[in-house]
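A single protein chain has been omitted from the complex, and every remaining protein chain is retained in its original position.
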């Protein structure tokens, strides 16, 4: 893309903005912008995002005026005026882009591009914040629709499961078909503006007792659902839209799906994950060495890692952080749970179950967030041995009973 | 509703907010809030809205801190921080309410309640602004879906046309059926969160030549569409959601519907309204008296009113202001166009056609907004006589040709 | 319509038949035939149906040949050949007509026309039989779809309820709305080839106890469904397609709807009709006169009529015949149940409840059809007095218990 072409795009954007009064033209310019943006190469994108930063930022004179007015006569109205004053022209642009076909996808692509440049072009941060602000508003959970994904789902949507699944790669259509067999469930959140694109999806196995091995779970023959099918295992959760990074839907999805499944299959008593421990091997490498083939020693180390390794009070492990902050309980450690290269590499094959227990979620969440206490099953605490600071962990009442 | 009950609602709201971390509880509290709000009587609503104002407003300490940080080190990032600081807790509350079933309807009802109190409780204005800000974002036109409304439409939606139609009341189902006959069209915008509620709808008559009388149009027998059906008359536009007052969709709807009809029926050459002139009689009463039965004199006065009576450069008449600012042209005056009590009362029976001509909309809009020039058909300008300031009106090129 | 035009239609039909090998032409000729038939006046229809009788009847030479072959060598195959030989060319024509848009409606109209002429042109009977045979096959109950009809149903379908309802006329849209209120249900059977046309529909009231007055039922305010809503009253069943006369769906509809409602509302314990007794007054006029204002005497006479007045062992009253043959029980008589002109005229205001009790239907049906025994509640039998032949009636076990 030549410099001239970039200028054209930028020009059109400017025009679109200047002419926002006239909706017809704005809509058609927005459509042009969507098309043009998709054709930009990396340098073009750099230039365009920089243009958004430099030319379409907030008007400091207006901001200063609003601050003065507020200082002169403080009031909620003056604060609202101040809020209006901080709104940058690029926000108006983004809102107009959304009126074009494919506008929302274009904005998601812009945000993805901004995130890609977070390190290389940190100055773009205010543009990214504006976009995040807008997307967070538009992707309010009240607008999301839960859809079951199964073998009756249109192929172009199922194809996206194959494409996006990040936790345990789907090996083509027969693997997918297994994951949608009668003893499996899959659900996604969809936004009305992106009817063919899941925002996030989860894969669930319905099992007899809590699963401990992902390889077994993925390859075992389908089993009929019966009265003893007592467990729902959330074995993979995939965020599909990089442009929505940081706008979290996972916790809400797990809870909605749990409620849905409980209603469909009242015999379910356990809702738990079978989760990776992506940071364990890296952390372990920095500790006193242990024999990783000694499963008891490995389990002890892993229990210590999950219970005690923290960052700002929260678990260091990102997956643990996610589930424990959601209010789940650290339920069970599974040596040899993932013997794939990835599993062996990141956690010496260890997997963990986090258990979601409806009535405890609030209390567990509070214990962690307010007091820094991880709620875990007694067995996990016991496995950790004596090094655990008792102030940091607790057996939940349910854990005692369970 | 007792004071105790109001306290409970307020309490729950507070809890919902305080506990926003725990999504499960927030969702169920949001659902409670939706239910409770719908049960409040007027006094309860007063109290609740006041609570939103006084207890859930922005935190001035935070705002002051952000202002100081910005003053110390001005940057776009600091402005973004400032924008965040101005966000009130009630905005968070509103976003949580949207996650409950019926949440969006509750928020629309809240805004309607705030608008109802604009004069009696002007202090509530900041709450209303927060809500307007949010609704404007969520009802971005990119999220609206155009749906044709016809005799195949579910009854509970058609019923709403009868209920909402404000311009020319629908007299029951046989009147409605006439308005949905093959030579009529109706379209509405719908939002995905309100699938059964039109946001706005328009009624269109497909005619041979431009219609001049609303009574004729409403009662004439259906005619077949043929090659000479050259005109689409937009004879009624109804906003259905008081809670979206001030968030305008009408211009966009007219343009989308025009494009849709043009595609369906390429023989259409004229897209025009048959519109009321709600402010004419009131204005005329303040001028030198004329004989309102003298149709030429009445037409002259009306032409003067529409061309020259202004407020801040824009037409004084609200309907004229709407269509002319959209870029329509003042096309024709129709004495005896509406001989109902309402028509005689508000405009001595005069109606007006505003014509939407795709290629002129931008230019017409600019002429009015930038230069204060109303674009009109030569006949209308001629009818106005010599009093018209030539700087204020212009015959569009199309008008000359037409 | 001129004789020449009739000839054209007949000609085209002949061509369509002769050319059945070439599907393209046949389809377009079938479409022409559908159009033409709808334009025929009564004389044209007479002529066309006569043409179907005289020119498109079975080939007797072929029939005779098949009979001879069968007689020479009797076998199931020879009988199948004989069956083929009896097929008339008009059956082929009817099957081809079905391939045209609107073909099935045309065939239904043809059969309605044939039924209209049953007395005046009895010679057309073989044509009517062919058509009935075909329609009976195509409208096999396995192809019917049960749809709930409510206020969410498209207006053009609801309109048909108003148009067709024959038992208790629907007085416009507000009456219809009442009949679709939350304590009412309506269901129809639809055929895939007639998606916008109910074949038959039923109206049900959900009540506390068994309803006794149709006027009360139609005008009472809606009541909430609660745990005491124990009764579903089928108060109107309407066949919509005269062309399907004699092909019965009513019994199947009642049973499907009962099962549906039982599933939706487990608290329902009674499924019963509130039915007219259309032949009572006529029958009573031929008996020894009674004082029809004496309700006990009227009830006794009515009980006698329903229990004992028979034709070929089955109840004389057509509605009684329908429900009792379906296996329902004669449950209760309701003096003053229908005080409309129609109700007073045909049954001196009497209505009757027939009760459908899942487990008894088979036995009740057999008792009537095999042994001529009407199953009734003990109260009804008691009301009939001593004239009842005990061999003709029986209290069902459920009746004793109930």
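We call the chains A, B and C, going by the order they appear; numbering starts again at 1 in every chain.
Heads up, the rule we're going with is that a residue touches a chain if its C-beta (ideal position, glycine included) is under 8 Å from a C-beta of that chain, and two chains touch if they have at least 3 such contacts.
Owing to the predicted nature of the structure, the values given are computational and were not obtained by experimental measurement.
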item: Partners of the unshown chain among those that are drawn; value: A, C
item: Which of C:255, C:282, C:321 or C:342 contacts the chain that the document leaves out; value: C:255
item: Given C:80, C:166 or C:378, the one touching the chain that is not displayed; value: C:80
item: Subunit C, residues in touch with the chain not shown (by the definition above); value: 19, 21-25, 53, 57-58, 60, 63, 67, 70-71, 74-77, 79-80, 82-83, 86-88, 95, 98-100, 103-104, 125-126, 129-130, 133-134, 137-138, 140-143, 192-193, 251-252, 255, 327, 358, 361-362, 365-366, 369
item: On subunit A, residues whose C-beta touches the chain left out of the figure; value: 151-156, 158-159, 172-173, 177
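Simple rule for what comes next: only the chains that are shown with their structure count from here on.
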item: Other chains in touch with both subunit A and subunit B; value: none
item: Centre-to-centre distance between subunit B and subunit A (centres being mean Cα positions), rounded to whole Å; value: 38
item: Where subunit B and subunit C are represented by their mean Cα positions, the distance between them in whole Å; value: 51
item: Distance from the mean Cα position of subunit C to that of subunit A, given in whole angstrom; value: 58
item: Junction residues of subunit B - those touching two or more other chains; value: none
